[in-house]
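Left out: one protein chain. Kept in place: all the others.
Our next item is chain A:
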């Protein structure tokens, strides 16, 4: 790599913290890197040693995962988790929409009520709401879980929607009103489409929170993924395979959430590219071209 190229690549990642490293600093960093790698590898080795030492990889502990009944139990749990997530996601998007409309209303009482609801449910731990619905109102686990998640995530999403609508350039609203549109038309044709586009990453991130929080169903005996894991883990026939269960369940849970987070990041990156500057690649003027920038439109560069 030429020094020039290295300078530009480092500058792209550099923050206010560091200068370009010189040869001695690079050597020092290399030494630190080797040392840190050794420590991390040591930690991992110690963890593996602990796992082997306490006999977590014995056949008996991993045997249950071969049985179809157990696999079905896990799959049913996963299905229940996804079911709760899907219902809660749809309902909280709807509730968020309603509450956002309330908060943006022209009528002061509607605005106050919506604000009160949103602020209250955002300040309450979601588990307290779930327990309240489950214990005090004596609701079945699934509706209780979904209701709690909907109230919390709906309130948060209402704030997301509201800030999205407010973040649309003021001229857009004024222009729409100037064209003689009513408020409903201004909202539905002009502001909301632009707001949703800008807010999509935040909305998906909130859905990740909802997905993570479905695991709270475990605490109110909803038969979701973690509950299935607990059933297997407390089985004496398999020598209480607790660690194996955690080792099977957590990658699946974390993987699902990471997939959704990754999707949110991808959408955010997709939104950040500017249509104005990247839709048309302006070709540099060459000898023989009559006008600069007359090249054919090409796909935007990432």
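We take it that a residue touches a chain if its C-beta (ideal position, glycine included) is under 8 Å from a C-beta of that chain, and two chains touch if they have at least 3 such contacts; residues count from 1.
One rule holds in what follows: contacts and distances are computed from a predicted model.
Novice: Out of "Quaternary amine transport ATP-binding protein", "Phosphoribosylformylglycinamidine synthase subunit PurS", "Probable glycine dehydrogenase (decarboxylating) subunit 2" or "Putative glutamine ABC transporter permease protein GlnM", flag the one the UniProt entry gives for the chain missing from this complex.
Specialist: "Putative glutamine ABC transporter permease protein GlnM"
Novice: Given the contact definition stated above, which residue among A:100, A:126 or A:232 touches the chain not shown here?
Specialist: Reading the full complex, the residue touching the unseen chain is A:126.
Novice: Where the complex has a chain not shown, which of A:29, A:197 or A:269 is the residue touching it?
Specialist: Candidates A:29, A:197 or A:269; residue touching the omitted chain: A:29.
Novice: What chain A residues would touch the chain not displayed?
Specialist: Spelled out for chain A, the touching residues are 14-19, 21, 29, 32-33, 36-37, 40, 50, 54, 56, 123-128, 131-132, 135-136, 208, 211-216, 218-219, 226, 229-230, 233, 242-243, 246, 249-250, 253-254, 257-258, 261.
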